[in-house]
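Structure first, commentary second.
All protein chains but one are shown at their positions in the complex.
Chain lettering (A and B) follows the sequence in which the chains are written, and residue indices restart at 1 in each chain.
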Amino acid sequence: MSNETNRRDFLGMSFAAVAAVGGVASLVGMKQAWDPLPSVLAAGFTTIDLAKAELKPGEPKTFKWRGKPIFVLEMTKEQIAEADKEGLPKEYHLNIGDKTYTVVIGICTHLGCIPAWKGVKWKCACHGGEFNPSGKQVFGPPPKPFVVPPFSVEGSVLTLGNTGPQSKAMIDARA
Amino acid sequence: MALINESFFSAEGLEKRLAGKKFWKVMMTEYWIPKDINFLWALGVVLATTFSILIISGIFLLMYYKPDTALAFDSVNYTIMQEVKFGWLFRHMHGVAASVVFLIIYIHMFTGIYYGSYKKGREMIWISGMLLFVTFSAEGFSGYMLPWGQMSYWAAAVITNLFAGGSLEAWGLVEWIRGGFTVGDATLTRFFMLHVFLIPLVIIGVIVLHFYTLRIPHVNNQDSDDIDYDAEAEKYLSGNKRESKVIPFWPVFLSKDFAVLGIFLIFYFYLVFFNYNFAMDPVNFDPANSMKTPAHIYPEWYFLWSYETLRGPFFDMLGMKAGDIGLIIFALAQVIFVVFPFLDKDPEVLPAHKRPKFFIWFWVMIIDLLVLSVYGKLPPTGANAWVGFFATGLFLLLWASLPFITKSDAKARGAL
Partner (left out) sequence: MRELKILGILVFFTGVLYWGVEPFAHSQMHKHVEPADFSFKDVDGLHGARGNAINGKELVTSNCTACHGLKVEGMPAPMDDASAAAAYGVTPPDLSTAGYLYDENYLAAFIKDPAKAALVAHKMVDGKTHPMPGYSWMQPQEIADIVAYLQSIAPKEMTNKEVFVDACQRCHGAKYGDFRFDGTKSSMAAKTPDANIKEYMGTVPPDLSQMIRSRGHEYLEEFINEPGKHLEGTAMPRVGLKKEAQEQVVSYLEEIGDSSKDKRAEYGPKFLGYLVIFALFAWLWKAKIWREVH
């Protein structure tokens, strides 16, 4: 009698285990169906060739990466001197050859508006925040400098989306 | 004997096969409700009606809405609003009902709190009700994304950002939810699926649970009396309707529901035709633009009080970042009302006006939620930030004090 019961129990439990494995496998598959599509992920990488971008020193240009504005500014000698005076380390900026760039996400660190370049610095229309050419907050409510996007550098080409050593250094310099 | 001999095409035959008369008795004419109730008791049916309006208007919207970031805005604001016959009507009805349903939910919730309808056997009703609040919130949030206006996009961006967990920086989770790095087409279509199919299914299931768990302990009454339903039902059925403390769901309880519904519908349709900006924010009539943040981003009014708790702590303290503290309080705020039955230490079921300290607690909570709501809409600058800070602090204090307040009332009454 007890043998029969034990065999039934064992069989019942094994069956439940098999069903559970199937259930878990289905859930894993369903989770994967929610994953971002490969084509969407691929679109998340934007390249900017600084040599071909027709940047005018002292005049930032806005690019788009993952739906966000990216401010790229080739700094003038005066702007670099200003940054030195402020005590900002070399790694605060992107240095390629003899040029120095600011590469930041153009979203105000206060409440997310997109500031506009007003000749010498970025000014945010929403609550009056201001950022200097290095992207550091210098006036008003923004609590932090512009965020540095992850990017890697090859020659003069930036690939936004990968974290390279330069962008990591820039991020660390702002910590 | 399982076979039925009466013909399918006869009254008795149909009755035997469907047990319609029996069903009608159990669900309607002999489902007993206390007689000592006021119009607030009708809000359950008002909610069921509003939900039905949402489903029916939703069905018609579904015929013309296009869940694609390039097409959504125009499918709503051109096709539905200006081309489809009565399209403007069911779009307005849907938007206004989605907002008004929360007004009724909050009144319904606070009615339950006031009369103690969440304890001594009614905890499951309360919990299933709070589950409905959470699922309706998810339904409202996902629905608001669909017109793909500026507020649709930015509210989605801000709220999905929260899932990074502040300092936890769980961006992988945020990207998984969105189906991409930013709120985009993948996000829109999956929230469309949630809004149109999955969440409504879940809501219907939880409504069934809510009604089921209500039958067993019976509906509460104005004096929170414990009624002997069998005895009172006897009185009623034997013809002594005036003496009985109970009334049948049909026709007596429902007749009052319909009367209250009549008044509600006048209020609701007045809003649909003449005063709808509170539910259909003008900012959302600007097409979504990921490169242009609106000057003021705010959620719909019913989320404002918890949104303000997110912004309430605006400086670091207790070794934690302000953003993290706010996030924890915000997450808590969505569900904290669930634990109400377990924080109330008073063993008796009584209306708030018979529980002096709880009565004060109740009205202070209402006022605090109103303050949080209004300040949740205002820009969080200057003095506003401080009001939000203290209102959030008060909110937490109220919850912490609930066990002590309720215990104190019970002791004063001699019940503890």
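What we mean here is this: contacts are C-beta pairs under 8 Å (C-beta built on N, C-alpha and C of every residue); 3 or more make two chains touch, one makes a residue touch a chain.
Owing to the predicted nature of the structure, the values given are computational and were not obtained by experimental measurement.
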Missing-chain contact, candidates B:20, B:205 or B:282, resolves to B:282
Using the definition of touch stated at the top, determine which of B:94, B:122 or B:256 touches the missing chain.
B:256
For review purposes, identify every residue of subunit B that touches the missing chain, sorted by number.
35, 38-40, 71, 74-75, 77-79, 81-82, 87-89, 92, 103, 107, 241-242, 244, 247, 251-252, 255-256, 258-259, 261-263, 265-266, 269-270, 272-274, 277-278, 282-287, 295-296, 301, 304, 366, 370, 373-374, 377-379
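We adopt the following convention: only the chains that are shown with their structure count from here on.
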Can you name the residues of subunit B that touch subunit A in the complex?
158, 175-184, 186, 190, 290-293, 295, 297, 379, 381
Quick check: in the complex, which residue numbers of subunit A touch subunit B?
34-37, 40-41, 44, 64, 66-69, 107, 111-114, 126-127, 141
